[in-house]
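Every protein chain but one is kept in place in this view of the complex.
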Amino acid sequence: MSKTNTGNFFEDFKIGQIITHATPRTVTTGDVALYTALYGSRFAVQSADAFAQAIGYEESPIDDLLVFHIVFGKTVPDISLNAVANLGYADCRFLAPVYSGDTLSATSEVIGLKENSNGQTGVVYVRSRGFNQSHELVLEYVRWVMVRKRDVNSPAPAEVVPKLPRALAPDQLGDACPIIDAKKYDFALAGSKHRWGDYLPGEKIDHVDGMTVEESEHMLATRLYQNTAKVHFNQYTEGQGRFGRRLIYGGHVISLARSLSFNGLGNAFHIAAINGGRHVSPLFAGLTVFAWTEVIERAEIPGRDDVGALRLRTIATKDQPTAAHPLMIDEKNYDPSVILDLDYWVLMPR
Amino acid sequence: MSKTNTGNFFEDFKIGQIITHATPRTVTTGDVALYTALYGSRFAVQSADAFAQAIGYEESPIDDLLVFHIVFGKTVPDISLNAVANLGYADCRFLAPVYSGDTLSATSEVIGLKENSNGQTGVVYVRSRGFNQSHELVLEYVRWVMVRKRDVNSPAPAEVVPKLPRALAPDQLGDACPIIDAKKYDFALAGSKHRWGDYLPGEKIDHVDGMTVEESEHMLATRLYQNTAKVHFNQYTEGQGRFGRRLIYGGHVISLARSLSFNGLGNAFHIAAINGGRHVSPLFAGLTVFAWTEVIERAEIPGRDDVGALRLRTIATKDQPTAAHPLMIDEKNYDPSVILDLDYWVLMPR
Partner (left out) sequence: MSKTNTGNFFEDFKIGQIITHATPRTVTTGDVALYTALYGSRFAVQSADAFAQAIGYEESPIDDLLVFHIVFGKTVPDISLNAVANLGYADCRFLAPVYSGDTLSATSEVIGLKENSNGQTGVVYVRSRGFNQSHELVLEYVRWVMVRKRDVNSPAPAEVVPKLPRALAPDQLGDACPIIDAKKYDFALAGSKHRWGDYLPGEKIDHVDGMTVEESEHMLATRLYQNTAKVHFNQYTEGQGRFGRRLIYGGHVISLARSLSFNGLGNAFHIAAINGGRHVSPLFAGLTVFAWTEVIERAEIPGRDDVGALRLRTIATKDQPTAAHPLMIDEKNYDPSVILDLDYWVLMPR
């Protein structure tokens, strides 16, 4: 029997099955420093213990997306090693703050299966969950991937397609954000004077700056997350493939866009939920990422007057500045520069 | 009103104005590891807690230049986002040791203003200060930059040009260095047997080794410092600019030269002050940095017999080994290989 991991194929997944993922991971200030070096993030809550403690955190929490990437990375060897395509994700909520020293582990529950009509592949829906060392749930999200069958003759499973929300409701947001003392929130130190109430649905914000990506950067990032997806690391094989290039992990683009978004959203200190996202086209090293954001919705969080929620749609582009808010060229087709279309909720002081 | 930071223009600065900079930053051993990986620094005091504690530090202090870069980075969005040129810095003193876990923040006080005769730009002088979480001053320096006016018709301010010292005096040095137990300073572990008294004014030291710089390295470094100057990160825009290349942050060159200087200055464990520096010409990725140093002055520090001060002039070059001490080609012009001319004080055990 082979000792190497060949990954799961479509017929290996069963509804209700819970997969325990390797490798648990202690998150440290070393990871935080690397995350800063990779993206240049400047949100004060994640950058300074003194700032975070003043408003009610134990210390600076680990960046939400770093938590996401680490949990996501764990699921790859079991869920998407034989994936033909990452189709989507939804219903992603951050449920408890993660601090330096916490050990993260992950499981995935199979919640949907649908064989494709070609009989060669199928769509697997999993709800992945990240836990800390006290078995507290810190993150959960649903994603669905198209996976190859090992044996095309294996019978199709009963079709189960989960019903997923288009967006999280405001009353589901904020579990990972302690009640903050908004009077202690120093807007000068935070780098922006704009509060939750200053943003209006329909408002579009160009984040102005561009960031060029290098091969070593996206590989350092993706290895930091212990994400083993082959397409990111192996130029020998990818050089003979469809693009001739290593593909950049989609999460790297999300983190770049989030970091760029500080310029215009400096007080959006916490991502509370990701409603969905689309990696519209691939990014390659040498290209420069820009981003802009539209405010989709402004919502109070029931029972809280310290922070409010903004639902944002952030668009990232490659080699295309975003002052003109590039998005669609017609009803169906994205502008060719668009690489990411992300729908998510952030929290801001009121 | 735009939510993005457009930076300050010349007419936004007023004499006496104090600007609080975003983003406070907790410095950690993660930053130290990255700093080591970026420059390969080998000074024992900053490398080993056991060594630092033996001579009187609480633990290894954060490298002086890492402190400088972090504080400097904070000032960029407010001071130099609309800068045409970084003209100089002076009067830079390190005033208290910074340890892992300390949170740094920064302010700048406007101490000089001088509109240029063209009426389109002006020179702004600021005294920038870095503080720790106990509001203790850890660093201060003056820098002056040429900044665009937003409105060329805005009136010129009264001209104020601060008087700046050519060099710090010896009695102003050493506040960031505790009284050390020089008998516990292990010269074998430190990697050099040469003490303060072994260096003579006029002595020239070739640091021998060369270090090639890659795009991802200088960008990782500059993001680590949360320095947002656009010219370092955006190949899309810079590719259409004057050099066709991303410019490397001048502080990256200083740190490379400092690290190379270990070979010949192994016991110069603390930079006490920077008298001034000139970034003679730009550095680009792919080029190799070399460095040599001339000892300008040797000074006792009044009241201290543990350490003495050396005033050094370190010259960094690109693609030019420094055995022949390249510097000027005539009275006015630098050798074209020279990229940095730095005048600073270091401390060494006596």
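The chains carry the letters A and B, assigned in the order they are written, with residues numbered from 1 in each.
Note that in this section contacts are C-beta pairs under 8 Å (C-beta built on N, C-alpha and C of every residue); 3 or more make two chains touch, one makes a residue touch a chain.
Please read these numbers as outputs of a predicted model, since none were measured by experiment.
Residue B:Ala50 is the one among B:Ile18, B:Ala50, B:Ala85 or B:Ile329 that touches the chain not shown.
Only one of the listed residues, B:Asn8, B:Ser60 or B:Ser128, touches the absent chain: B:Ser60. Among A:Ala33, A:Ala167 or A:Leu256, the one in contact with the hidden chain is A:Ala33.
One chain is missing from the display, and on subunit B it is touched by residues 28-34, 36-40, 42-44, 47-51, 60, 188-192, 194, 198-199, 203, 205-212, 214-217, 263-266, 286-288, 290, 319, 321. Looking at subunit A, the residues touching the absent chain are 2-5, 20, 22-26, 28-31, 33-34, 77, 101, 103, 105, 133, 214-216, 219-224, 226, 228, 230, 233-237, 246.
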